[in-house]
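Complex shown without one protein chain; remaining protein chains in place.
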Amino acid sequence: MFRIFIRQILNLTSSLLLLCFFTFVLCDYFFPNGLSFIVSSDPLRISESGFFSQSIHFFSRFFEYLNKLLTGQLGLSISRGNNISDEIINYLPASMELAIVTLVFSLSFGLWLGIIAAKHKNKWQDKLILSATLIGYSLPIFWWAMLLVLFFSLWLGVTPVASRIGFEYDIDVVTGFLLIDSLLSPRYALDAFVSVIQHMILPVIVLGTIPLAAITRVTRSSMIKTLGEDYINNAIVRGISDFSVTWKHALRNAFSPILTSLSLQISSIITGAIITESIFAWPGAGKWLLEAVYRRDFPVIHGGLLITASIVIFIYLALDYISMWLNPKLRDKSNL
Amino acid sequence: MSLLHIENLNVSLKIQNNDALILEQFSLRMAENERLGLVGESGSGKSTLALAIMGLLSNNMKLTADYMNLDGEDLMKMSLEDRRYYISTKASIIFQDPSASLNPCFKISEQINEILSLHEIRGKKLMHQKAIELLDAVAIRHPENVLKMFPYQLSGGMNQRVAIAISMIGNPKLLIADEPTTSLDVTIQAQILKLLFEQKQTSQMGIILITHDFPLLAENTDKIGVIYSGQMMEHASTQNILNHPHHPYSKALLDSIPQMGQRHNKGSRLYALSGQIPSLENIPVGCRLGPRCNKAVKLCVNPPLLKSIENHGKVRCHSPLYEKKEQ
Partner (left out) sequence: MSTSFYIQHQVPSVYLKWWIDFKKNKLALSALVIFIFILLVAIFANLIAPFDPTTQFENATHIPPTWYNNGDVRFLLGTDDLGRDLFSRLVYGARLSLSLASLVVIISSIIGITLGSLLAFSPSWIDIPTMRIMSFILSLPSLLLAIVIVAIIGPGLPNAIYAVMLVLIPHFLITTRSAIKIELKNEYVTAMYLDGANKFQLLKYSILPNIFPSIILQLVVAFSSAILEIAALGFLGLGAQAPYPEWGTILSESHDYLVFAPWSVAVPGLAIFFTILSINLVAEGLRDVMNVEKNS
């Protein structure tokens, strides 16, 4: 296990270094001016004096840049002059909350629907679920979001149109996750929590549709393959209960393609979050990043890209660990 | 009383709105403690029969039968759950691919313990002790070590031993071995078969050995059933089939076994039945062997029935081989 750990650390460091190098080259080539906003706390003085100019060697510029990142600072926003790290800490929890709830939603329903479809292969349940996933897979999410808003918010009036919580509530920020914070603040009892959930329903459905469809499909095909294996037949014959056969014996073996698909869906959730947040006026990192693009605020885009990519790298690492934990054979292979 | 009695079993598979029969009018009677061999080409429906008895058919297959009597109770009259439970107490199955018959995600000990707990053996110590006894019985040398391992860390032969050991939990009355040695090395094959019949001796159970290897059956079985394209072609005692195969197909199978040493006629060619087993979409009319049978006559376009022949057994053929000579 120790060797795996060391290797993972090396992998992680090299990925992160690669990422920093990538972003550095981007900045350095396209926005040398923006770079000084990232590297210095007093950007105007530096760009005037030409301290961080092309005359310094490429690698010493890169190390200066790395040095700055290692202190946890991402520089200043050009348009607002704010510290970007602080802005990210402000906006990221909202996005994380949305993404995590979406992930839980799509994974739980995806597994459930996929297993139902696999167990009723070629029956009507299977056909219904399969066609539903194909439709879900083909929905342009910006349109899907507008349709849901039109139907549930404007016509039926059951869900709110935008933002994270009703404006009448004033919640103290503790974790940044409103689902938790609203429960922590005793002022409104459960009302605030209910409001948070109401605000969350539509964005989660919109963001979760494609991952849900993908996970359902993968679960179905992987489960069909696994349920036909001899060890499953053996488990059935030896009198193990149907529930245990499905959820313990089969699902665990069927899980590694599902994990692979999950890692692809992480990207799709981040992509979707940018669109969803801008439609539902969700005050998260995606919307913040998109606005920076409109303003061509390069240091902010840089910070957003860096943070998002690092998050993706860490998620991949975590998924690696999960798949090793689930599959003993893989655990052994990476030991060699 | 017979251990297993199947009458008129049909298993059909839906292929593009047509029902293709994988098993047709299949009847079988097996006594307690009997060693029955089932032989046939690949694709003849041998394994489907095993799955049908164990209630493991996939849901695109349909099963009908007059009755399927396992140790005194009719399986056809039971509900799905009852049937599952009943089979789990009465019968066990061993599959062809030993590496696929154990769950790759769990240690051997976990897999054994799970089944033990289903048979009311609880308590850590007791389970461990019982597990070691089980592995001892299948001649595994270091049971403590094996218990801690995952299936992929064991060889094919070892996996098959473990699979046999797990099947023996709860003393089943019927053990179906579906090509248990096909994917093993020849030297291991003999060991596993020996082991299988030792188990049978100690626990008094009936055993169905499914294979495409005739010589294997010659030594180890009391009766043989010859299956072709989903039908029982000939069902008789081992001696009768080996000495006087009444069905042309049984004869063809026997003739295609290479003879070694003295019995080999120099210069003779090994017999091979022409053609191949029909696919499910185009099953021939009448006798299913028709297109491949060198004795086929006009009568063979009518489907033959499984008829009893005195002093022999049952044969599904319009003109059985030895009958004419006797008349």
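Details
To keep things simple, chains are lettered A and B as they appear, and every chain counts its residues starting from 1.
Throughout what follows, a residue touches a chain if its C-beta (ideal position, glycine included) is under 8 Å from a C-beta of that chain, and two chains touch if they have at least 3 such contacts.
Just so it is clear, the model here is predicted, and its values are computed rather than measured.
Of the listed positions A:I4, A:M96 or A:L139, the one in contact with the omitted chain in the full complex is A:L139. Annotation: of A:L10, A:I89 or A:L154, A:L154 touches the absent chain (contact as defined above). Taking the complete complex into account, A:I275 is the one of A:I88, A:I224 or A:I275 that touches the chain left out. Mapped onto chain A, the interface with the missing chain covers residues 15, 18-19, 26, 30-31, 134-135, 137-140, 142-144, 146-147, 149-150, 154, 218, 221, 257, 260-261, 263-264, 267-268, 270-271, 274-275, 278-279, 289-290, 292-294, 296, 298, 301, 305, 308-309, 312-313, 316.
Here is the rule we go by: only the chains that are shown with their structure count from here on.
Taken together, the chain B residues at the contact with chain A in this complex read 51, 54-56, 58-60, 84-85, 87-89, 91-93, 95-97, 100-105, 114-115, 118, 150, 152-153, 163, 166, 169. The residues of chain A lying in touch with chain B in their complex are 120-123, 228-231, 233-240, 249, 252-253, 326-329, 332.
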